[in-house]
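To keep things clear, I will list the structure first and then write my remarks on it.
A protein chain is absent from this complex, but the other protein chains hold their places.
Let's look at chain A:
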Amino acid sequence: MIGKLFLTLATLALLHAAYSTYEHLSLLKALGKPEGSLPLDIVYESILALILGLLGASLNAPPLKDITWASEMKKRTIDGMDSRLGFAHYRSRGKFLFASPHDGKI
């Protein structure tokens, strides 16, 4: 949640800095000296947006997954490893156990 908050703030700050730059450049153009430098607070705002964005993206990342083979094996079961689906029998007690009483179909 904090990650998303930071990311939103960073996006807004960046957009605000971009708009301020545009306004400042049009002001300079109107005043007739198009080569003026950018005011420092816009620069600080964009750097702040960068830092906040980095923090937000890192905190917003999905939980880390294990990469070792042993950890993958911990998630598996014997039923999955020994299922031999190519040889599975499809004539089982399933149709008697799971047929719902409402259908009347077997």
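The rule we apply is simple: a contact is a pair of C-beta atoms (placed from the backbone, for glycine too) under 8 Å apart; a residue touches a chain by one contact, two chains touch by 3 or more; residues count from 1.
Everything that follows uses one rule, which is that contacts and distances are computed from a predicted model.
Q: Mind telling me which option in "ER membrane protein complex subunit 2", "Transmembrane and coiled-coil domain-containing protein 6", "Glutaredoxin domain-containing protein" or "Mitochondrial ribosomal protein S2" is what UniProt lists for the chain we can't see?
A: The record for the missing subunit names the protein "ER membrane protein complex subunit 2".
Q: From the list A:T8, A:S58 or A:S83, pick the residue that touches the absent chain.
A: A:S83
Q: Touching the hidden chain in the full complex, which residues of chain A are there? Just list them.
A: Considering the whole complex, chain A reaches the absent chain at 68-71, 73-74, 76-92, 94-96, 98-99, 103, 105-106.
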